[in-house]
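For this depiction, one protein chain was excluded, whereas all remaining protein chains were kept in their positions.
Labels run A, B and C following the written order; every chain starts at residue 1.
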Amino acid sequence: MSNKMNSPLSGIIPPLVTPLLDNDVLDIEGLEKLIEHLIDGRVHALFVLGTTGEAQSLSYKLRVEMIKNTCRIVNGRLPVLVCISDTSIIESVNLARIAADNGADAVVSAPPYYFASGQPELAEFYEDLVPQLPLPLFLYNMPTHTKVNFAPATIRRIAEDFRVIGFKDSSANTVYFQSVMYAMKDRPDFAMFVGPEEITGEAVLLGAHGGINGGANMFPKLYVSLYNAARERNMEELLRLQKIVMQISSTIYTVGQHGSSYLKGLKTVLSLLGICNDFVASPFHRFEKPERDKVRKALENLDLNLVLK
Amino acid sequence: MSNKMNSPLSGIIPPLVTPLLDNDVLDIEGLEKLIEHLIDGRVHALFVLGTTGEAQSLSYKLRVEMIKNTCRIVNGRLPVLVCISDTSIIESVNLARIAADNGADAVVSAPPYYFASGQPELAEFYEDLVPQLPLPLFLYNMPTHTKVNFAPATIRRIAEDFRVIGFKDSSANTVYFQSVMYAMKDRPDFAMFVGPEEITGEAVLLGAHGGINGGANMFPKLYVSLYNAARERNMEELLRLQKIVMQISSTIYTVGQHGSSYLKGLKTVLSLLGICNDFVASPFHRFEKPERDKVRKALENLDLNLVLK
Amino acid sequence: MSNKMNSPLSGIIPPLVTPLLDNDVLDIEGLEKLIEHLIDGRVHALFVLGTTGEAQSLSYKLRVEMIKNTCRIVNGRLPVLVCISDTSIIESVNLARIAADNGADAVVSAPPYYFASGQPELAEFYEDLVPQLPLPLFLYNMPTHTKVNFAPATIRRIAEDFRVIGFKDSSANTVYFQSVMYAMKDRPDFAMFVGPEEITGEAVLLGAHGGINGGANMFPKLYVSLYNAARERNMEELLRLQKIVMQISSTIYTVGQHGSSYLKGLKTVLSLLGICNDFVASPFHRFEKPERDKVRKALENLDLNLVLK
Partner (left out) sequence: MSNKMNSPLSGIIPPLVTPLLDNDVLDIEGLEKLIEHLIDGRVHALFVLGTTGEAQSLSYKLRVEMIKNTCRIVNGRLPVLVCISDTSIIESVNLARIAADNGADAVVSAPPYYFASGQPELAEFYEDLVPQLPLPLFLYNMPTHTKVNFAPATIRRIAEDFRVIGFKDSSANTVYFQSVMYAMKDRPDFAMFVGPEEITGEAVLLGAHGGINGGANMFPKLYVSLYNAARERNMEELLRLQKIVMQISSTIYTVGQHGSSYLKGLKTVLSLLGICNDFVASPFHRFEKPERDKVRKALENLDLNLVLK
């Protein structure tokens, strides 16, 4: 475990998009620009191969390239978290070893997502997995994609192993998130993060450690400012920034018709900002011109001077 | 519309349990005690015949008795909101008329819950309903029970009729709630409430008007204090109270095995506090002794001196 | 219990649409024509106030009118089943009494549909309900609308009371249906029906007693012929008729965009055939002209001579 993990992580951790030139070709130049953009934006760590990183749509070869290149480019300037979610425990362990070998600081795992597990099965899965991992682990709750929620008691049980150091919740259900916070109230070392940027402000106000927010790929300073406002309990500033966060959520992420709109909108903006290619891996495709124009319009309507100064 | 509705409602509005002696017999003495308990607790309004009120499990005769008795006992001391959710628009209008005739101040409606409606059908339903209502209307989002979420754009469309004065969201999804807040940002007169008490604090911090929280039946002062702390942005106090709210949620509401645990736990505590009977209407039944003992234990473990002084 | 129920019901039992002139006005002339059309079509019984009958969208006053008028018009020529599904056990019993008073032969009940019940709660609900009913009962499985499936063991438990005489399954899941058939294999007196007409043929081949099929409102002879072919194991005829059944299902029921397309398509055809009004109760509306034209086209494309001779 790297020194960087000695106290709980906190702040804004962008779940990096995976810049692509084709289904199996990494946009390395785009990745370099993206990482420099995020470090300039003063984010607190980087998270690769998550849902926003389209990990499941990528070949293992490309996932490995993404780990290697990210660690090489970051070069110790920030903690790097690598998502190892897989349906096979063997492949999860393989990815964790590659992450460790390349200098990553922690791994992140959502439950196996083909079969739906019961709670005891979920706990047993992590009791099997954790001892095989060379890095500390964050649990990742993503019930729409994995068909199961970690029950608060299951998290407590898994986290009895102190190599399990935190939790990311992308359920958007803050009653559930509060229940996990309460179940873990005796463990101040256990880092609690939310996925959706729309609720990072309120989660941090109520005691969470930060947000793993996709929008931070585009506008890292906005989300870092939001986090800081919440940490400092500066409600005026937080509400001002929250409005911009909601404008992004209500426009850039809602251009298409399917669940993939968020990802396509995000990559389109990154392309419009000159950061990286907007190629989206199969089963999805990048937006066509009409949708791209709508995203451009939404981007122009954002008053970014308010946050990007 | 009563004068009480001239500005948006705000604060804690308990969704009253319906005290019962049997499936079709109102516990009138219990109702009287409950209402005095709530008025003593300085709640801001009362809401009857909601989900916590088991309205759907009650005969129409009993629903009418509940409206009449509540209005009689309250006698203008607080605004009274009456839930008219029904699968039949005719019966919803009937209930609204009875509410108005008895002096209620507003009505509340969740979508018809047998057939699942599409968004245009949902908008049309309310465009049919609202002109037939003698009182202003709150929309009520309860997707687990009605099989449909109000899309933010649907709420905007329905609320173009100014007789629609507010919204209660029981989805627990605060990304969604923030989306509705953003969609209605030009309508400061439109009252925004959350259902789950576990998130009232954060919702009010972010601009919501209050909570329609079941736990306020038991401990009105606790939730009113939580609301006040959020309004005053007193974060230390809010976090102190939030911990008690989560203790209640994690113990009293989780004794049984089914979704009905919340309701059964709530009525058991009201009975233990000497406020009203714990009879639960069919298809449910009150807790048996082992569960009742667990609830009693959970109640004893609460340090209510902290909030009930 | 009427003599008609001494042996298990079998055959085609149309779930009658409720002909309407407005949300709260029964189309009595349409109902008379519909019932004569169905008796002419040699159906085996009638089922009123089911899902196809839009019972939940109707006022209680109208539900009572529908029961009274149906029993009056039928006048003992066929068994009449009345659906008493409600969220309130009191109202279910009230409807059952009205059904009995008017000469109906049995009642049908789906689980309470606002709150989702656990299996023990479901069993207890029916153990409370059945002794209060003046008529024998069919259970009605409709999980998309009631949020719960009757577990096969729950059906066995409820059917230990011999006043529970049959089961209608509208889940469309024939693995489930076969499981119930197997669980009830020692009870040849227990009548097993499927809801979806698309699977009546195969269900009857495998031992079911018949279908409660919405399409029989339009073309009773088609579904009766399908049932007869299945009973006689005349596979050539069954496959010929199945193709027409699937043509109806794939065209007439799929014109609109929402779940209500089936109901709107059905009432449109009944109107085009001159049988009854196409008014659909709130929250839905009848089809507009473009959709009506598509339904008319679909109707013209049916080669009904093949079955209606």
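One rule holds for everything that comes next: a contact is a pair of C-beta atoms (placed from the backbone, for glycine too) under 8 Å apart; a residue touches a chain by one contact, two chains touch by 3 or more.
Remember, predicted model here, so these are calculated numbers, not experimental data.
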Just list which of the chains on display the missing one touches. A, C
Touch criterion as defined above, residue of A:L21, A:I39, A:V64 or A:I89 at the omitted chain: A:I89
Among the options C:D128, C:D161, C:E202 or C:E291, the absent chain makes contact with C:E202
State which residues belonging to subunit A touch the missing partner chain. 23-24, 51, 56-62, 87-91, 94, 111-118, 120-122, 124-125, 128-129, 144-145, 257-260, 281-285
Considering the whole complex, not just the chains shown, which residues of subunit C touch the missing one? 152, 172-176, 178-179, 181-183, 185, 196, 198-199, 201-203, 205-207, 233, 235, 239, 242-243, 246-247, 249-250
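Just so we're on the same page, only the chains that are shown with their structure count from here on.
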Line, ring, star, complete or other: which one describes how these chains touch? line
How many angstrom between the C-alpha centroids of subunit B and subunit A? 35
Report the inter-centroid distance (CA atoms only) between subunit A and subunit C in whole Å. 49
Within subunit C, the set of residues that touch 2 or more other chains is none
